[in-house]
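The other protein chains are all here in position, but one chain of the complex has been omitted.
Up next, chain A:
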Amino acid sequence: MSKLADIVTEFEASVSADMDDQALKQLRAAYLGRNGAIAAFRSTVDFASLSPEERAALGKELNEATARIEAGIAAAKDKDGPTSNAPAVDFDTTLPPMTSGIGAIHPITAAQMEIEDIFRGMGFRTYNGEEAVTEFKNFDALNIPADHPARDMQDTFWLENGMVLRTHTSSMQNEAMRDFGVPVRAIFPGRCYRNEATDATHENTFYQLEGLYIDEGVTVANLIAVMKELLDQVFGRDVKVRLRPGYFPFVEPGFELDFWTEINGKWRWLELMPCGMVHREVLKHAGVDPDRYSGFAFGLGLTRLAMLKFGVQDARLFNKGSLSFARQFTATL
């Protein structure tokens, strides 16, 4: 059987990494082809005369010899490395995918998703809301007097059917208390409208996220804690907050919530959201006993938060549908 070993030795002496594909093809034919050295060797063997054990042993040797020749040719083809690391494919696997590009989620949505997650952790449900609402829901139910300037044409979009485009997500308070009953912890994200001229910080279409928490014995201390927890989560640090007096007809007392932050390299208080203890008239309008229940509400400006969080300077960009803007906010959520 040393004849087979000789063939392999002879092959290994003649194969070389310098050979081009054509030469390797010819070499392969000379050894493994129909008239090659291996086939010639096989034709010299009388298999019928061999015992089964001998036949098996010879078969194994033939396979090994063939494999060594195949491997030698493959190694010569692969100029850069040993045969065992040869790639299984002949295309460039370092290319990026080019099927559909990278998608994006609107920054307002991204902010909303995050706040929803944070509040869910604190036991708040998320509630849907309508954008075209009755005057009652937007104003009366919130203790906003009939002659309040907010109801004027220059502030509110009135609809021909007598409704209004909601000017704040507070329009959901009444419905939420009626639908869920009390106690209730809920947030209502959504689009709001105000009839005003637009500039970099004013938009007639903007986004808020209202929060409402009604239970027995809810305190101002609770409100501060929940607001602080929200901001700690959003900004990923121990955020310093403060309340100061603010006036909104649907809360009493009403507050402006500021947080301590760095703006252009300088630390200062920044006004972030109005909030307050829900006014007894608002509770009464929703059929809730104000002498038994108390609670707080807050109106987080999603547009404002997205501007802060994503460094957007112009509120009008959010509704513009500009691709160059939208594509910056890759879908990481």
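Keep in mind that, in the parts below, a residue touches a chain if its C-beta (ideal position, glycine included) is under 8 Å from a C-beta of that chain, and two chains touch if they have at least 3 such contacts; residues count from 1.
Everything that follows uses one rule, which is that contacts and distances are computed from a predicted model.
Enquirer: Under which of the names "Molybdenum transport system permease", "Sulfite oxidase-like oxidoreductase", "Amino acid/amide ABC transporter membrane protein 2, HAAT family" or "Phenylalanine--tRNA ligase beta subunit" is the non-displayed chain listed in UniProt?
Expert: The chain we cannot see is recorded in UniProt as "Phenylalanine--tRNA ligase beta subunit".
Enquirer: Pick out which of A:25, A:77, A:178 or A:228 touches the chain that's been left out of the picture.
Expert: The missing chain is touched by A:228.
Enquirer: Name every residue on chain A in touch with the hidden partner chain.
Expert: These residues touch the chain not displayed: 99-106, 108-109, 113, 116, 120, 123-128, 130-132, 145, 147, 149, 152-154, 157-161, 163, 165, 183, 185-186, 189, 191, 193, 195, 204-205, 213, 215, 217-222, 224-226, 228-229, 242-247, 252-256, 271, 277, 279-280, 294, 318-319, 321-324, 326-327, 331, 333.
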